[in-house]
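In this view, the complex is presented without one of its protein chains, the others remaining in place.
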Amino acid sequence: MSSQEIILEVNNLQTSFNTDAGEVRAVDGVSFKVPKGKTLGIVGESGSGKSITSLSILRLLAKNGSIKGGEVLYKGQDLLKLTEAQMRKLRGNEISMIFQEPMTSLNPVYTVGQQIGEALKLHQNMSKKQAHDRSVELLKLVGIPSPEKRVKNFPFELSGGMRQRVMIAMSLACDPEILIADEPTTALDVTIQAQILELIKELQDRLGMSVVFITHDLGVVAETCDYVAVMYAGQVVEYADIRSLFHEPKLPYTIGLLNSLPRHDIDQEKLEPIEGNVPSPYNIPTGCRFAPRCPAATDLCRAKMPALEPDEKGNQVRCWIYSEEWDGEAEVEIYGETRIAKGRGSKTVLSD
Amino acid sequence: MTKYIIRRLLQTIPVLIGVTILVFSLMHLVPGDPAQIVAGEGASEQTVENIRERLGLNEPIPVQYGTFLLNAVQGDLGASVRSGRPVMDEIGSRFWVTVELAVYATIVAVIFGLIAGIIAAVRHSTFADSGIMVVALFGLSMPNFWFGLLLIQWFAIGNWMPESLEFLKMRPSGWGDSWRQIILPVLTLGTGGAAIIARMTRSAMLEVIDQDYIRTARAKGVSEQVVTYRHALKNALIPVVTVVGLEFGGFLGGAVLTETIFAINGMGRLTIDAIRTRDFPVVQGTVLVISVIFVLVNLLVDISYRFLNKRIDLN
Partner (left out) sequence: MAKQELLKVEGLKQYFPIKGGFLGRTVNHVKAVDDISFTVYEGETVSIVGESGCGKSTTGRAILRLEEPTEGTVEFRGTNLASISKKEMRKFRKDLQIIFQDPYASINPRQTVSSVLSEAMEIQDVLPASKRRARVEELLETVGLLPYQADRFPHEFSGGQRQRIGIARALSVDPQLIICDEAVSALDVSIQAQVLNLLEELQEEYNLTYLFISHDLGVVRHISDRIIVMYLGKIVEIADKESLFDNQKHPYTKALLSAIPVPDPDRKKERIVLRGDVPSPIDPPTGCRFHTRCPFATDKCIQEEPVLRTAGNMKEGHQAACHYIEEIAAGTKESIY
């Protein structure tokens, strides 16, 4: 992976929100790389900070949010250092974004064509006529039937799946380098989800863009992503290529997630849930944030936060088990097989 | 859309009938014999009987109503008891004075209200926001007759005015072509409306700014100004239009006090004078005209609301 061109690199991103109850560090140590033309999945449960991470990349946070530290390198340039005007030139042009709720993410008082055309007029200086024609082409590209008619529709005249297609058409208007998709299919039914996922994949192949795919659904990740960053309590806790993540997950949290997942494709005797609850952002545990729920946690885990350390493949994990210092012994079950991790220094792996 | 307009038009018919019943009942709801009241105390039996005959009070009530309605539809609202002139003629010129006043007041209210509301929303939680909201609260809670008197005191009597500001001097009464006669009553009438519109615009804008589609617009790379004026304002205007329409209707009926303070010969004053002199046909006429206008303004509001907000279902 080191040989690949990295189009987007996030290093130790930190984002906070001012709330009535004080400052909340919603994102606190997020790092990942997106190789050009590939798809990175950011996966995590609610409150893990995955959506905030995506909004931070484009600096689209709500007014009470601010980025406290870190870097967002796009083609080597730190987006956090750009002026607002420079940032606007990138948004919707080189980096575009689609959101979870197709029902509410389109402006109800403008036609589909007007909304797609806006970015074209803005970033590509198209005339009204050119923008209209291009909008029709884009609607056709995303598989909307009779695009000449649909371009004049208002959002309320379209179904959820159609609206998400419109959102995608809008985000593709200026041939972006990166598409950030924040839970783009969560609000849709599975048969419609399948259509949208297929569409994104096909367009990615055709247009060669890179995709950052934010989701809570491990099935969607397995199907669409090349690399995955797993988030927990505001941090990236494991970063791996897709095969490693699903076949050799290293982090007890990732293993727990996979064991919790009810599968429709295989029979499972019993689900192995993760004990306890996600920590409140107002009350983050010291040490490893997963330690209170981790079956392998030791005193070291509870006292000191582990760093995100790379392995020989270039995958990264934030866990003491894989460090020299760890001296515990853990028994972890994955897909019904018991694997034991012992303190064997940096070579420790969860093995059978 | 046409279907909707036709349906709404049809729906106003029962409302209008209700209005005419209410207006017609006015005369009968007043305690005592209307004819006696009109004639005044001490009038001879014969005079009272004549008045009764002229007003058709001897007929059964449904017949009276029928006649009233039939005449009203043809634009005949009877004759003034005092002047003997047809009520429609009495209302005639005065109606346009009131409409003019209400239109100007609405323009003032919309301009000041919108600008103030947008600034307050865009600068949410800043000094500008709280300042505007405090002023708006004043505008809302001040009775307009009192505000009118204050304006007369300051700008028409204006003893405090240094000579250099004399050009600001307004006329305290009447209505005419001179802006010196127009500004004070318009401000008096429009201030409260401006305050309401400012508050409405602000809250509507704040609600809209939090919507997902505003984030979508920002993600497209459009500037904050475009976000505010193109994406947020058009959506925020939907509820504001309703308020503006209602304000306009309110101005028409509510100009009574303003017209009285500034001695403007509009409908409001006509109504007050008619009530004072127990000129029932005129009271009926003015109330009916104002009510009908109010219903029609509401209809226009509904139609424009629907036009702006295409999402509202036909049903």
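When the chains are written out, they are named A and B in that same order, and each has its own residue count from 1.
Methods note: a residue touches a chain if its C-beta (ideal position, glycine included) is under 8 Å from a C-beta of that chain, and two chains touch if they have at least 3 such contacts.
Computed from a prediction, not measured in an experiment: that's the story for all the values here.
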{"item": "Selected from A:9, A:23 or A:45 as touching the chain missing from the view", "value": "A:45"}
{"item": "Given B:7, B:28, B:85 or B:169, the one touching the chain that is not displayed", "value": "B:7"}
{"item": "Candidates A:7, A:242 or A:308 - the one touching the absent chain", "value": "A:242"}
{"item": "Omitted-chain contact residue, chosen from A:189, A:205, A:299 or A:324", "value": "A:189"}
{"item": "Residue numbers in chain A that touch the chain omitted from display", "value": "45-46, 159, 161-162, 189-195, 197-198, 216-224, 242-243, 246-247, 256-265, 267-268, 270-275, 277-278"}
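Quick note on the criterion: only the chains that are shown with their structure count from here on.
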{"item": "Rounded Å distance between chain A and chain B, as computed from the means of their C-alpha atoms", "value": "55"}
{"item": "Of all residues in chain A, those that touch chain B in their complex", "value": "58, 60, 88-93, 96-97, 99, 101, 104-110, 118-119, 122-123, 154, 156, 167, 170-171"}
{"item": "Touching residues (chain side chain B, partner chain A) in the complex", "value": "211-213, 215-223, 231, 234-235, 238, 308-311"}
